[in-house]
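Left out: one protein chain. Kept in place: all the others.
After this line comes subunit A, so read on.
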Amino acid sequence: MGLLPDEAKVLPPPGIVNRNSVWFGLCGWATAMLHNSLNRRPALKAGVHRQALFTTVGWFIGYHLTKYENYKYATLDRDMNEYMRLHPEQFPEKEPKTFAEIVEPFHPIR
């Protein structure tokens, strides 16, 4: 992992099919099709090698981006939980109220 430190390996890795991969893959494919259209070639049938390459590059970038995103969110969660552990007075346990106590009385006007 280039951008990620060693501790990031504790996190579960994203699946091969993940949100960022699909999105970036589709963006790559759209770029290839746009390239075809702007050069007055049939969008879908021309330059299949280009479409495949762009989709793959997008998919690859998406996978690593998902890993980076997971690590960033995990660090944020860890820091938040650590803060909550060190300052319990700021997070008192409140008794759960029922809806009957919160909701205003209903006066039907029929």
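Rule of thumb we're sticking to: a residue touches a chain if its C-beta (ideal position, glycine included) is under 8 Å from a C-beta of that chain, and two chains touch if they have at least 3 such contacts; residues count from 1.
Keep in mind that, in the parts below, contacts and distances are computed from a predicted model.
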Among "NADH dehydrogenase [ubiquinone] 1 subunit C1, mitochondrial", "Exosome complex component RRP4-like", "Interleukin-7" or "ER membrane protein complex subunit 6", UniProt-listed name of the chain not shown: "NADH dehydrogenase [ubiquinone] 1 subunit C1, mitochondrial"
Omitted-chain contact residue, chosen from A:L11, A:L44 or A:M84: A:L11
Missing-partner contacts on subunit A, residue numbers: 9-13, 16, 41, 46, 49-50, 52-53, 56-57, 59-60, 63, 67
